[in-house]
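Complex shown without one protein chain; remaining protein chains in place.
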Amino acid sequence: MERFIFLTFDGLSRGAVYAAFALALVLIWRAARVVNFAQGAMAVVTAYAAYMVSDAVGSYLVGFLVALVGGLLLGALVERGLMRFVGHANPLNDVIVALGLVLLLTAVVGIIFGGEFRAANQPFDTSAIEVGGVPLMSRYDLFIWGTVATIVVLLALLFTRTAVGLRMRAAAFAPEVSRLLGVNVGRMLTLGWALAAVVGAVAGVLILPTELGLHPHAMDIVFASSFAAAIVGGLDSPVGAVVGGIIVGLILSYVSGYLGAALTPVAVLAVLLAVLLLRPGGIFSGVRARTV
Amino acid sequence: MSTTKVRPARSPISRFVTPRPTGPRRGSTLLRHLLWVAVGAVAVYFVSYGIDPFRNYQLATVAAYLCVTAGLTMLTGLNGQLSLGHGALMACGAYTVALAQNEFSDRGVLGAWALPVSLALGVLVAALAGALIGVCAARLRGPYLAGVTLAVALVVPAFTTRFAGLFNADQGLSVYVDPAPAALGPYFPPERWQAWIAIGAAMLSLLIVANLVHSRYGRAFKAVRDDEVAAKLAGIHVARTQVLAFVVSAGCAGLGGGVLAVISQSVSPSVFGLTLSLNLLLAIVLGGLGSLFGAAWGALLLVLLPYLTTQVTRGLELSPGLANKLEGNLPLAIFGLTLIIVMLVAPGGIQDAFRALGRTVRRRF
Amino acid sequence: MTAVLEVDNLNAGYGVVPVLQDVNLTVAAGTITAVLGANGAGKTTLLRTITGLVRPTGGRILFSGADLRAVKVEQLVRRGIAHVPEGRGVVAELTVDENLRLGGLWRKDKADAKKATAEVYELFEPLARRRAHLGHQLSGGERQMLALGRALVARPTLLLLDEPSLGLAPKVTAQIMALLKRLRDDTGLTVLLVEQNVRGALSIADRGVVMSLGRIVMSAGADELLADDGLRHAYLGF
Amino acid sequence: MTPQHTGTVLELRGIGVSFGGLVALEDVSMTAATGTVVGVIGPNGAGKTTLFNVVCGFVEPNTGDVLFEQRPLRPRPHQLAGKGIARTLQGVGLFRGLTVLENVMAGATHTARAGLVSALFGLPRSDRDERRLRDEAMTVLDGLGIADHAQAWPGTLPYAVGKRVALARALVARPRLLLLDEPAGGLGGDDVEELAALIVDLPNRSNCSVMLVEHHMDLVMKVCDQIVVLDFGRVVAAGTPAQVRDNPAVAEAYLGAEVGS
Partner (left out) sequence: MLRIARRGIVVAACLALVAASSACSDEAPSSSGGGTAASVPGVTDTEILLGTHMPLTGPAAAGYSKIAPATKAYFEYVNANGGVNGRKIKYLVEDDGYNPANTQTLVRKLVLEDKVFAILNGLGTPTHTGVLDFLKTQKVPDLFVASGSRSWNQPEKYPTTFGFQPDYTVEGKIIADFVKKTYPGQVVCHMGQDDDFGRDSLAGVEQVLGADGVKEKQKYVTSNTNITPQIQAFKAAGCQVVISATIPAFTALSLGTAAKLGGFKPQWVPSSVGADYTTLSGLLGEGKVLLEGLVAPGYLPVSTDTSNPWVQLYQKVNKEYNGDAPFDNNIMFGMTVGYLTVQALLKAGKDLTREGLISAVESGGFKNAAVGPYRYSASDHSGIGGMQMGRVTAGVQAAFGPVVQTDDGAGPVQEYTEAPATPTGNGIPSA
């Protein structure tokens, strides 16, 4: 039982980061109908920027802010400078360009910073708080949860309470109508990418201290897990991203803990199939549109 | 009773578009395709004599990938199903071939028949795996299918580690392959023999896919891709058609994987990781989705592009410090940049660009 | 009577397929013009080309004397053009209130936008009761009211309306037509109305324009069109 | 011009459909006599397309039965063609990646005999089958006067020709019941006339009964033997064109009263 409680808490804190990263994927999907395979590589770039600055200044907070701003800029840049020009003759073109971007960004980061792992900074004590002899959550885990919860709340406020949020939603759901109502859909698209990249950047900065460290490929595995999380929840649903993230986090923890680390990919596949065969559009998929 | 009279087309576009003749032609599909396979085989025969062993090995690798891209472009291009997991299906074929060949060798029952039997087993196992995935895939669309197949691509190492006794985990298996027949002479390079085997398999794969595409099944694939409702009303069983496309394409992947195992004389899980699956997708899209030609371009690119980028960057004279940083990374950056540029310049892929070029040239002259 | 909208020799198409061919049309201020014709005649494309959703391949579109081809779609609403597209364009994922807010978001005069919204709720009572409902929870009639109301929040001078009666019970259609008529009479609104419900449309329109295969084949006063049996039968199929 | 069959080709008994509380069809009963053309009219949203979807198996009714040629029909869309029912879709609904000829051949899929193995290996059996399908498709295209377009892509066709190709794709399956969903939608005056002649002729020439949903009243009145009027998911009137025309409920529901000023 102790092990179960332990694994549950472990899974929850992992799940929080997957949730944040999945949220980034959902944001872009909703805004542009693209699964951004470059999300991980973009988060790595911003994480390196944060690392450089916080190392130079000696402040975690400043680095964190750099990641935020860097994400905003990078997201906007990728949309404005690249994705906007991708022909939509076939929906795979976006995927291929994103993959090309992954190679390019990874290589550039590798050229500038080298392939060594670097220790990521962490603002808090990472030792777990024990309850009844079972180590549950560290202050850092709480920080992760707090940050992810803040992101979710801020996004919810942005989308439901502000004019910009309303414009973004309208532009995503009904671009043409939105243009007729004076919404600059292109700008909303850029903003969507930028926001998603910010969320991805934050997720990246959050997860790195719990991973191997900073490295050009640091987010590869995180991306795969988060993509699974987003799919399980339903790509159109921010709530789904959070729930999906937690589900994947828990599954990975339980399987690692009880069946062995090697089996986790099989477990992820099993969860995907179990969920998608019942609900082909993810847990939080909406009603299916009439086809005839 | 009034009969309808033929009305001239009101729109002038039909004048500009010369549709490629499709649908059944007189004569035998098999003979027609066989003829081209024969032409290809003869061409390759001479080419394989004209090039050095390393080119032959590259040719063999291109052919192995071609087995897979031919099937994948049918699945993704013609049937509209995205698969990020074909690397795993290749692994099915490769491991089956490895186990079968080694079993034959251990029992000392090798002969000219052994390799084809092993490859056939590889195709069978991959097709069965493809059927399993296909049944699930038939319910899924777009990114959801991508997500599941991506997860499939990631399970290969898990299986080889879980059943390490059979698959020898990360280290993989070496594959026993008979040397080239003695009749070919003592100095016959093994790479040329490998190229022949691979080309044979690729031709078979192309033949089967071409036959299928030109049959009513090929029509059904496209119909399902274009409009599922109309396809159902036309009497096409949509799910069954999708599963069929997956099975055939998986069989091709199994053949390609088996051939890869044979020419490299080894199999290991990290060969068949996500990178390979993504590369296959890159290949068919860059080559030109849905065309067997595009599949050939794609397979060629998969081998040549990394090779050329490395060769290009090798020529640079750099200080040791800079060279250490650029080595490996620079070719990757060029590779990535190439992908992006090709997609921006020729969104329909290479084959499409050539077709457009051909049209322009024809119109000019 | 000044012309609000002038369309000169307009040509447009999708890809290589031409849809509009040499369309000429003048809409006078404070009038309702009905655009009639079969499915596929190009009526919807005409509206979409006027608002720039389809790029014209030739010709001019003048709105109050200014060429609209140089104006971005998202700027049109600021110039006083509201387009209620086919299928009503209610954003199904947003609530009634959000849809209406969206209609006035661009306005600098927030107070007047609020006032206009309040007026819409007064005008369409059923909407006021369903403020918090999502677009896809509304009935067809309510959606039409919402789309129309949202356009009115912008206080347009020219309203382009694509098939407002689609799928609506005759009673609702009648109400909407009556409203358009009132808006024209009371506020001088100019309306370009694409309709299949020919009788309903002509009953309130000042002019009728009949399209066929991308061309305007007939342009006449509404009364004239209604009265001439031959024309009615040939072009309108009743 | 005498019908070859007697009896009913299609009978609906008390069909009811609701989507999440929204009633689309309520207790709809109707019959289509063999060798006749039956029209279903009503305002948009009245449930006409839903009714077609019930017959085709896209929508499962909550209540009621469907009988095809006196036998209960539990339709699944892809089996319809084999059972003798074909349907066209609103708009054009052609496969844009197939040529006109291939589109029509696709409609005859259920008559193909050659199996997967012959297809994989391109065996003569498959070739023979393909040639037969092609000949049948060409015959139908020819009969509709559009054989010239056989090698064209659907995207390049004039709208009227596209609609005719869609009709050919349905006819090549040799249906005994043809469901036409707004066949005249988007057609000009001449095209509609030709279409009318074609539809009227179908029961005789092809042994095919017709059920159609249409807004174009001239066409409906001209070709239909029977008309069923739906409004808000219920049958509000049924009868011959003349009877329906004179029914005030129909005028109110569908034809639209003028707006009093």
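Order as written gives the chain letters A, B, C and D; numbering starts at 1 within each chain.
Here is the rule we use: contacts are C-beta pairs under 8 Å (C-beta built on N, C-alpha and C of every residue); 3 or more make two chains touch, one makes a residue touch a chain.
Everything numeric in this text was worked out from a predicted model, so none of it was measured.
Among the displayed chains, contact with the absent chain in the complete complex occurs for A, B. Touch with the chain omitted from the figure is made, among B:G122, B:P157, B:G235 or B:P347, by B:P157. The chain not displayed touches chain A at residues 2-3, 6-7, 10, 14, 106-107, 110, 114-121, 126-128, 130, 135, 138, 210-213, 215-217, 220-221, 252-253, 256-257, 260-262, 264-265.
Against the chain not shown here, chain B presents residues 20-21, 25, 32-33, 36, 39-40, 43-44, 47, 49-55, 57-59, 61-62, 154, 157-158, 161, 164, 169-172, 174, 186-187, 189-191, 260, 264-266, 268-271, 273, 275-276, 292-293, 296-297, 300, 303, 306-307, 310, 319-324, 327-329, 331-332.
Criterion: only the chains that are shown with their structure count from here on.
The fewest steps needed to get from chain B to chain D, moving only between touching chains, is 1. Ranking every chain by how far its Cα centroid lies from the centroid of chain D, the top place goes to A.
Averaged C-alpha coordinates give centres for chain A and chain D that are 49 Å from one another. Residue positions 56, 58, 89, 156 of chain D are each in touch with at least two other chains.
Along chain C, residues 16-17, 213 each make contact with two or more other chains. Per the touch definition, chain A reaches chain C in the complex via residues 163, 166-167, 169-170, 173-174, 176-185. Per the touch definition, chain B reaches chain D in the complex via residues 1-7, 9-11, 13-14, 17, 19, 21-24, 26-30, 33, 78, 207-208, 210-212, 214-217, 219-220, 222-223, 225-227, 229-238, 244, 248. Note for the complex: chain A touches chain B at residues 29, 35, 82, 85-87, 89-93, 95-97, 99-108, 110-112, 114, 224, 227-228, 230-231, 235, 262-266, 268-269, 272-273, 276-277, 280-282, 291-292.
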